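Yeah, one chain of the complex is gone here, protein chain that is, but the others are all in their spots.
Here is subunit A:
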Amino acid sequence: MPTPRVKIPAQAAKGEVFEVKTTIDHDMESGQRKDSAGKPIPRKIINKFVCTYNGKEVFKSDWAAAISANPYLSFFLTATESGSIELKWHDDDGQVYSASHAITVA
């Protein structure tokens, strides 16, 4: 089970722009490789990343086969209200890896 690592400030001033840094350990198997017996290794990548801020979708990105293993992603959000930031990584096999982070906006 991949474990996400997330770095988000615990506090922010209202209107402040802060950075969300994420990384997750995942092989991102492209589907282009073959195993030692010559059989193709099926594709298994994270194909979608979604970030919600208090239930509202604020950032979304579709990923393709050329994304590296253990993908690192960073983006910026504006602090509007206290609450939780939910991050979800959607795998090809239907699994969803998630992380949640509380933020206090003063």
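Note that a contact is a pair of C-beta atoms (placed from the backbone, for glycine too) under 8 Å apart; a residue touches a chain by one contact, two chains touch by 3 or more; residues count from 1.
Just so we're on the same page, contacts and distances are computed from a predicted model.
J.: Given the options "Extracellular solute-binding protein", "Putative ABC transport system permease protein", "SoxAX cytochrome complex subunit A" or "Multidrug efflux pump subunit AcrB", which would UniProt use as the protein name of the unshown chain?
T.: From the choices "Extracellular solute-binding protein", "Putative ABC transport system permease protein", "SoxAX cytochrome complex subunit A" or "Multidrug efflux pump subunit AcrB", the unshown chain carries the UniProt name "SoxAX cytochrome complex subunit A".
J.: Given the contact definition stated above, which residue among A:23, A:52 or A:80 touches the chain not shown here?
T.: A:23
J.: Using the definition of touch stated at the top, determine which of A:11, A:54, A:70 or A:84 touches the missing chain.
T.: The one listed residue touching the chain not shown is A:70.
J.: What subunit A residues would touch the chain not displayed?
T.: Contacting residues on subunit A, toward the hidden partner: 3, 5, 7, 21, 23, 25, 27-28, 68-70, 72.
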